[in-house]
Structure formats: C-alpha cells, structure tokens
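Take a look at the structure below.
Note that one protein chain of the assembly has been removed; the remaining protein chains are unaltered in position.
Chains here go by letter, A and B, matching the order in which they are written, and residues are numbered from 1 within each.
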Amino acid sequence: MGHTQRKAWRDYAVEALMIAASLIVLLPILIMIFGSFKTNVEVLDFSLKLPKSWQFDNYKKVFDEGDLMRAFLNGILITGVSAIINIVTTSAASFVLVRRESRLSNFLYLFFFMGLIAPMSTITTIRVVQWFGFYGSITSVIFIYASLNTAFSVFLYNGFIKSIPKVLDEVAFLEGAGMFSVFFRIIVPLIVPVNATVAIMVFMSVWNDVTIPLYFLTDSSDWTMPLSVYNFYGKFSRDWNLIFADLVMTSLPVFILYLFAQKYIVSGLTAGAVKG
Amino acid sequence: MRISKNLYSYYLIMPALLIYVLFFVLPTVVGLFYSFTDWRLDRESVHFNGWYNFHTIFSDETLLKALRNTIVFAIVTVIGKNLFGLVLAVALNMKLKTRNALRAIFYSPSILSIMVIGIVFTPMLRADGAINKLFEAVGLGSLTQAWLTNPAIVIFTIAVISIWQSAGFQMAIYLAGLQSISKEYYEAATIDGAGSWKSFRHITLPLLLPAININVMLTLIGGLKVFSEVFVLTGGGPGNASQVVGTIILRSFGEGSWGLGTAMNTLLFIVVTIISIPLLLYIRRKEVSE
Partner (left out) sequence: MINKWIKPSALLLASALAISLTACGSNNANNAVGSDHGASESASSGSAKGEKVTIELAISKSSQDYAFIKEELLKQFEDQTNIHVNVQMLPSEQVTTVLQTKLAVGEAPDLVPYNLASAVNDLNLERNFEILDDQPWVSRLLNKDVLSAYGHVYGFQLSQDAGIQGVVYNKDIFKDLNISIPKNYDELVAAAEKIKASGITPIYMPFKDMWATNIWMGSAFADYVSKNDPTFWDDLNANKKKWTDMPEFANIIDKQYQLYKKGLTNSDVLSDSYDMASGKFINKEVAMMFMGDWFINDLASKAPDLHLGLFPIPYAEDAKMGASPVGGQLFIPKKAKHMEEAKKFLEFLASKDVAQKIVNANKFVSNFNDVTTPELPEYKKEIVDNYITPKKTVVTSDAFMLVDISEEYRYYQDIFAGGKTPQQALEAWQKKFAQLMKDKGAAGF
C-alpha cells in the first residue's frame, strides 16, 4: 500500500518535472509560431508574447510569393521517390547480407557501413553525376539521396532481419519457393514497422536538406521547401514574421508525418537498431 | 536439414550496391584521387602534387583549431545527447498521463530543419536576447553571456543547441531499447528487494547496452562530421573561433583551392574512420559473443 502510494507520488513528480523540461523544447518553437502571426515590427522582440492581432495574411503572402505549392510538390516527389528506392533496395540487400553469414557478406556489411562514416564530397559527386549525363535533374538528386541513406537503412534492416527466425525461410525453401518469393512472402510482411521507420528517417533528412538541391538542381523551379526559406530571407530580409511563417509551413509536413508514424519510430527502432 | 546459403543470391544486393557505389563510393574515390592534385577553378589542367595539400593542412593553425573544435563538439554532444536522451527515455517509459504528448514534444526538434535552428536561435542568443533576459528575470544575471560571439564559449553554445535538437532522437532509440527489456527481470528484482537505482544499475543499463552502443556510435560520427549547426549559427566565426573541419572544407572551396578542399574531406574521412571503426568492431564482437 505504502509502496504503491510512494510510487504514485514519484510518478507525479517525474511528470511535473518532464512537463517543465518540455518547455525548454517548446519555447523556441513557440517563439517561431507566435512570430509568424505578428506584424513585421512586433516580431522584432523575438519574445513569447502573443500577437496583438493575429496576422493570418502572413501565411497567404508567403504561400503565394514563395511559390510554396510547387516547392512542396518538388519536395514530395524527391523525398517520396528516394525513400521508396531506398526501402526497396536496402531491405532486399540486408536480407541477403544477414542470411549469408559469409566473409563476403560481412565485408559488404562493413562496406555499406562506411557510408555512415565517410563525409559526402559534393564537388566530386557533381563530377560523377555529370559523367553519367544527368547533372541538374531531379533524377540525379533522387539517386544521391537514395545512396546517402543506404548505410543507415542497411544498418536498421540488418538488425531487424537478424531477429526473424531463419526457420521461416527454410520451410518455404523446402516447399520449393525461390528466393524472391521467400523475400516477398515471408520477409516483406514482417519488416513493415522498419519500413515505416526507414521511410520517416529518409523523409526527415531529405525534406530538410538544403545543400543538395542548391548544388545539384540547376533550375530553381525544382527547388524544395527549405530553399524557399532562403528565397524569403532575401526578399524580405527584415520581415521575420514572413520568414517564420515560411519556416512553420516547411516544418509542417514532416511534423504531420511524424504524428501519424510516431508509434512506428519507436517500434521500428526497437526491432532494427537495438535488438541487434 | 540445412538449407544451402547459396539460395540467398547476391543478386538481391545488386540494386542497393549499385546505387551506393555509383553515387557515393565513386565520388569518394574520385575525391581521394583529387586530394593529391592542385585542382583549381582557375587552372586549365590538374596535376599531381603529392603530399603538398596535406602538408598545407597541417601547417594551417586555423585547421588545427578546427580539428580541436570538432573533437570538443563531438565529445560534448556525445555526452549531452546520450545523457539527456537516456534520462528522458527512462522518465517517459514510466506510466505518465501525458507520456505520448511529452514524447512527441521532446522528439519534435529533431524533425526541424537546421534553417529553423539557425534563424530562431540566433536572435535569442544575442547579448540582449531572450536567453539572457530570462537569466536576468530569474536572478541569474551573472550567467549572461555573449553566447555566439565570445570565442571562448561559442563552440559549447553550438554543441548545446545541437543537444537541444537531437536529444529527442536519442531518446527514441533508448525508449526502443527499454521496451525490448522483458518486465520479468524487474519483477524478479522487486521480489529480491532491489530499489529503483539498483535495478536500473544492474538490469536496465546492461540490457540497454545495444541501444547505448548505437547511440554513441551515431552521435560520435555525427559530431565529428558536424557542419550545418556551425554554418547556420556562426559560419565559423567570430573570426575563426568556431570553425570545424566541415566548415573549413567549405572555406577552401570558396577560396578556389579544390584540391585542398578534397584533401581535407579525405582527412576527415580518415579521422572518423580511425575513431569509429574500432568501436564498431568492438560492438560487433560483443554482440556475437552474447
């Protein structure tokens, strides 16, 4: 009795502490959100005061002048396709890497892992993409993102597929199934949570990236949302309210995706990364 | 009966391998090659110049400072992100009413673009900014600082902001680790009369090792490769006070010394490899032995 009561008190204390701590995370974000509804003069105090009057027009203005719809669609296209390519290729690769348990597969695993370590070399990547003949295109950017995320995805899938008992494949093989059908019938249904995790990881890193579109997309109508922020920073260098509105809109798609996929992030990571 | 491993054909690896090799490995190898050249925008031809670029790098005091900053940043962020990540995970693994909302809140900075971080924090960190005002308001006026312009502390400020941004991500991995620990262990411990700290120390921590390994690995590699946080907050300034290897590489490209820039990239690769590969091998061996 006394024990459970003490435990309840402890839970309350922890909860209160956590709520207080969450303010540290929330306040800067709230400054941005409130700021996005202020006038360009009022916003300059960068404070937590609520806007005197809510300027919803800021959003409309930013949306129209920043051509955000197009940037949004570009982002969806680039992020979506590179995430799909990444998921399909790395899950298949990890499947074989895990099951083989040979010297070669161990080496290949390390080889992929080097991708987490090596810093990307922008300028030589441009050179290489140019040799292939599609520098400047959305396609090149999609492949670059798919390759940049290969290492982490292989790492996550590896951990998860290891935890799928091999017996499952063996039964299927004995029934005469080929490797592809084992992969698609047995493994694919089981790795859905990791797929979600990988999708979110890739989505977040690609959606927010600024550098690659800047260097690899020659036509600025192909640019993604974070770069539209730069556009605004230029056109309205002191209109922080518009800059904030743009930042809020840029962050919104990822945030919504996160809310939908929240439960997968933890469960996918459980499976992929920490079970080993 | 054993199934032949040959049934798992390497063909399935090919698509991933191809993309990875063509768009990542090949540029890296090409970069290795250019590291030993005098490649420049304003020169028609490229020549090998041996170790000249590396010699230049090590005689550049700014680069040595950048190396030191990089390592300081990596150490501070590895400790900070993991400590806070772990504390948050343990707390939010308890049965709290607002647990899900809190998890979402703590995770949310890690989905923000680095642009947001730069633009929102820069005005807050000014000498007359919100952070100092807050300190003054709660009577801690002596703690006020020129957070981003005092060369002695600027790299720590950037590290703290980086912790602010990604501790939530580390939290998610630790939560995943905690949830994979079976309740039975704790029940057994309670029966044995172990207190919370004891069961944390003797059950949670050891069983959390895989998650700790991964988090340390990811934060370490990320910390050594740091670029964007520094770039958006200070651009390496004031002066060169907060330069890290990542920003120095960009500086070389801006100066037109591309051979030198790729050489620094190569050097960064080597440094990260030397530090993280032994760690990885250690982790793998432990996992196998378990």
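By our rule, a contact is a pair of C-beta atoms (placed from the backbone, for glycine too) under 8 Å apart; a residue touches a chain by one contact, two chains touch by 3 or more.
The model shown is predicted, which means the values in this text are computed figures rather than measured ones.
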Touching residue (missing chain; options B:A91, B:A241 or B:L268): B:A241
From B:T149, B:Q165, B:T204 or B:S276, residue that would touch the chain that is not displayed: B:T149
Positions on chain A where the hidden chain makes contact: 70, 73-74, 77, 81, 84-85, 88, 122-123, 126-127, 130, 135-136, 138-139, 142, 214-215, 218-221, 230-231, 233-235, 237-238
Chain B residues touching the omitted chain (full complex): 15, 19, 38, 40-44, 56, 60-61, 126-128, 146, 148-151, 231, 235-241, 250-251, 253-258, 260
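Just so it is clear, only the chains that are shown with their structure count from here on.
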Chain centre separation in whole Å, for chain B relative to chain A (CA means): 16
Residue ranges of chain A touching chain B (in the complex, touch as defined): 11, 14-15, 17-19, 21-22, 24-26, 28-29, 31-32, 46-48, 85, 88-90, 92-93, 95-97, 99-102, 104, 108, 110, 112-121, 123-125, 127-129, 132, 143-144, 146-148, 150-151, 154, 169-170, 173-174, 179-180, 183, 204, 207-208, 210, 226, 229-230, 233, 240, 243-244, 247, 250-251, 254-255, 258-259, 262, 265-271, 273-276
Residues of chain B touching chain A in the complex: 1, 3, 5, 7-10, 12-13, 15-17, 19-20, 22-28, 30-31, 34, 88, 91-92, 94-98, 100, 102-116, 119-121, 123-124, 129-130, 164, 168, 172-173, 175-177, 179-180, 208, 210-211, 214, 218, 221, 225, 228, 246, 249, 253, 258, 261-262, 265, 268-269, 272-273, 276-277, 280, 287
